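Of the protein chains in this complex, all but one are displayed in their positions.
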Amino acid sequence: MAIPEYWREIKHRYKLEAGKCKSCGYIVFPMRLICPKCQNQDFDSINLSREGTLITYSVIRVASSRFVNQAPFAVGIVELKEGVRILSQITDCNINELKSGMKMQVEFRRIFDDGSSGVINYGYKCVPM
Amino acid sequence: MAIPEYWREIKHRYKLEAGKCKSCGYIVFPMRLICPKCQNQDFDSINLSREGTLITYSVIRVASSRFVNQAPFAVGIVELKEGVRILSQITDCNINELKSGMKMQVEFRRIFDDGSSGVINYGYKCVPM
Amino acid sequence: MQQDIAVIGIGLSRWGELWEQSLRDIFVESALHAIKDSGVDHIDSMYVGSMSPGLFNNQEHLAALLADYLGVGSIPSTRVESACASGGLAMKMACLDIMSGTSEIVLAGGVEKMTDVDTDGATLALASAADYAYEVYQGVTFPGLYAMIARMHMDKYGTTEQQLAEVAVKNHLHGSMNSMAQFPQKINVDAVLNSVVIADPLHILDCSPITDGAAAVILCSAEKARQLKLHPQIRISGLGHATDTMALHSREDITALSAVEKAGITALKMSGKKIDDIDLFEVHDCFTIAEICILEALGLFPKGKGGNAAASGKTRFDGPMPVNTSGGLKAKGHPVGATGIAQIVEIVTQLREQAGERQVKNARVGLTQNMGGSGGSCLVHILEAV
Partner (left out) sequence: MQQDIAVIGIGLSRWGELWEQSLRDIFVESALHAIKDSGVDHIDSMYVGSMSPGLFNNQEHLAALLADYLGVGSIPSTRVESACASGGLAMKMACLDIMSGTSEIVLAGGVEKMTDVDTDGATLALASAADYAYEVYQGVTFPGLYAMIARMHMDKYGTTEQQLAEVAVKNHLHGSMNSMAQFPQKINVDAVLNSVVIADPLHILDCSPITDGAAAVILCSAEKARQLKLHPQIRISGLGHATDTMALHSREDITALSAVEKAGITALKMSGKKIDDIDLFEVHDCFTIAEICILEALGLFPKGKGGNAAASGKTRFDGPMPVNTSGGLKAKGHPVGATGIAQIVEIVTQLREQAGERQVKNARVGLTQNMGGSGGSCLVHILEAV
C-alpha cells in the first residue's frame, strides 16, 4: 500500500465523503468527476450517514496473505440510508448468524497491517446494530 | 523468482543449451519451438561455446533493489563463437577499462540472492580473457 | 455482420500445472497448432489476450515477445486485456482488424501462466480484476464476490447449494469426455457439498481452478476461407461487447449481469438470430453461480429460474440447450487470458462435428460468452456452420 494512495483515500475511508450531484441528486461514493446518471460535473460534498442495511454477505475462509490472520471473517454489501452501497467487512458479530436485511452501523476500524512497510491501514467496517 | 521458473531455465543458464535449426542451421538461444529464419520446427540441441567477443556494454550505476548491493557493475552484449549473442554482466574486470571487441569467457556465477525466498540464483556472467 | 469472417484454424496448448514450460512456450505451442490446422503459410497480424503477465510473470510487452518467439518477426502484434475476458477481447479485435480491411489473415490467441507464483500470488493477481481501492482493500476475494452474488440469488429466488453443485457435476461430466481437460474426473453433488468452503456458500468445487494454458485461432475473411477449404466453413455471424460498473456493490441488482445481457443482445441482433436459434453455449462458469446468472442474463431462463438448469438436465451435452460441453472453466481449466479463445475452439470443434463422445447432435450455431471480473466486462460471439 503506497503512502500517497493511502493518504488521498483518507477522506473516503475515514469520513465516508461522497458527492451529491447538483443536477439530479444522485450520490456517488467515492467522489467522481462526472455523474453516471446525468453527466453533470458539479457535486456537493457530503458525509454519508453511518447506518444501513445488509444486502448480501459471505464469510471469507481462504483469505489473501494480507488478511489471512483475520480469517474466517464476514464481508457484505451494505446499503446506507442515502441509498449508496459500500462493500466492507462485517465485524463484532457471530458469522453464523448473519442475515440479509440486518441493520448495520458503520465504524472506523483497522483494516490490515502492511507487513513490508509497517503501516497500519484504517477504514470502515460494519457492525450489526 | 518462482522455483518452477528457476528450475526450467537451468539448462539455459547453467549449460548454455541452445537449438540448431535442422533445416537452415540458425542457432537459437534459448531453445525455441520454431526457427525465426526458416519456420522449421526441428532443432538439434547443442551447448554453446564459452568464448566470445564484447559487442557493446554499459556500467549500471543505479540498479534495481535485487542488484543494488552489486552496483556499480558492468553489463554487455557478447557474441559467442557460434554467432549467438547473450546479454550478461561483465565481471572480474576494471569497469573503466572495458572496450568493445574484447575477448570474453563465459563463466558460471551467482547472479543474485532472492531476499524474500532466500534462494540464490545462478547463471552466466562474462569475464575478459 | 457487415462482412463475414471465418475461423479456419484452432489450437490449444496442454492445460494444467505446466512447470516445465514457460509462458512463451505454451503460447507458441497453441499458435503453431492453430496455424497448422488452418493450412495458412503466414499471418498478417496477431492479437493476444492475457490478464496479468505483469503480476504473474513480471512480463509486460507480451505482444512483441510472443510475435518474436512465434517466428513471425516484424508483424503487428497487439495485447489486449479485460481481466478474465481478455481472450474474448482478442477475438473481437482480430475481427475488427479484418473488417477494417487492414489484415487478411489474423491470429487471435490467449494465454495465462499462473503457476509461476504461489497460491497467494495468484490470489492477489486475480484480485486485480476487482476494484482495488474499494473491494480488494476491504479484504474480499474473488470467490467472496461471487459468493455474495450466490447468497443473494438464494435469498431472492430460493436457489439452493445443491443446484449450484449440479452445475459443477454437469461440467465435470462434460470434462470427462474431453482429453484436454485439466480435471477430467466425474464428481457428484455430495463431493461438491463436502468439499472445503472457500467463501460461504461456495465450496472449492464450485470454483474454477488455477491453470497454465494457451489457445489460438486463425481468422480470415469468408472469401479467403473458401479458397483454403481445409475444414467445413465456420463463420462468425455476431459479436457483442459491453461493460458494467467495476464494483459489484455499485449495481442496482447484484444478481443481474447487465454486461452479459447487453453483449448478448448486440451479438444476436448482428447475427439475425434469436436465443432459441442457438444450438450450444460455452459460458464463463468461473464459479457455479456464474453459469446460472449468465444463462438468465442471456435470456435462456427467466430471471431467478436458472438455478434448476443443470439439475434438470437441460444444459447437458445431450439436453435441449447444451452448456459448456468442453467441461467449462470448471473442469477444462481457467488460464484466464486463454479462456475466451478456448471457448471459440470448443464451438468450432462441435460445429466441425469433431467433438467425439461429447458431440452435440445437429450443432449448427454456437455462442461463446466470456466475462471479466465480477461481470464488469463481457464479450459474446456467435459462430455458425455454413
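Each chain gets a letter, A, B and C, in the order it is written, and its residues are counted from 1.
Definition applied: contacts are C-beta pairs under 8 Å (C-beta built on N, C-alpha and C of every residue); 3 or more make two chains touch, one makes a residue touch a chain.
Values in this document were obtained by computation on a predicted structure and should not be read as measured data.
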(message) Of the residues C:Leu55, C:Ala256 or C:Ile275, I need the one that contacts the missing chain.
(response) C:Leu55
(message) For the chain left out of this view, which of C:Ala133, C:Leu228 or C:Ile275 touches it?
(response) C:Ala133
(message) Looking at the full complex, which residue from B:Ala18, B:Val75, B:Cys93 or B:Val106 touches the chain that isn't shown here?
(response) B:Val75
(request) Considering the whole complex rather than only what is displayed, give the residues of subunit C touching the chain that is not shown. (result) 2, 22, 45, 51-55, 57-65, 67-69, 73-83, 89, 92-93, 95-97, 99-102, 124-125, 127-133, 136, 241-247, 250, 258-259, 262, 372-373, 376-377
(request) State which residues belonging to subunit A touch the missing partner chain. (result) 2, 4-5, 7-9, 32-36, 39, 41
(message) List every residue of subunit B that touches the chain not included in the displayed model.
(response) 5, 9, 30, 55-67, 70, 73, 75-77, 85-89, 100, 111-112, 121, 123
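Following the convention adopted for this analysis, only the chains that are shown with their structure count from here on.
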(message) Taking the mean of the C-alpha atoms as each chain's centre, how many Å separate subunit A from subunit C?
(response) 31
(request) Could you check subunit C for residues that touch two or more other chains and list them? (result) none
(request) Would you pick out the residues of subunit B that each touch at least 2 other chains? (result) none
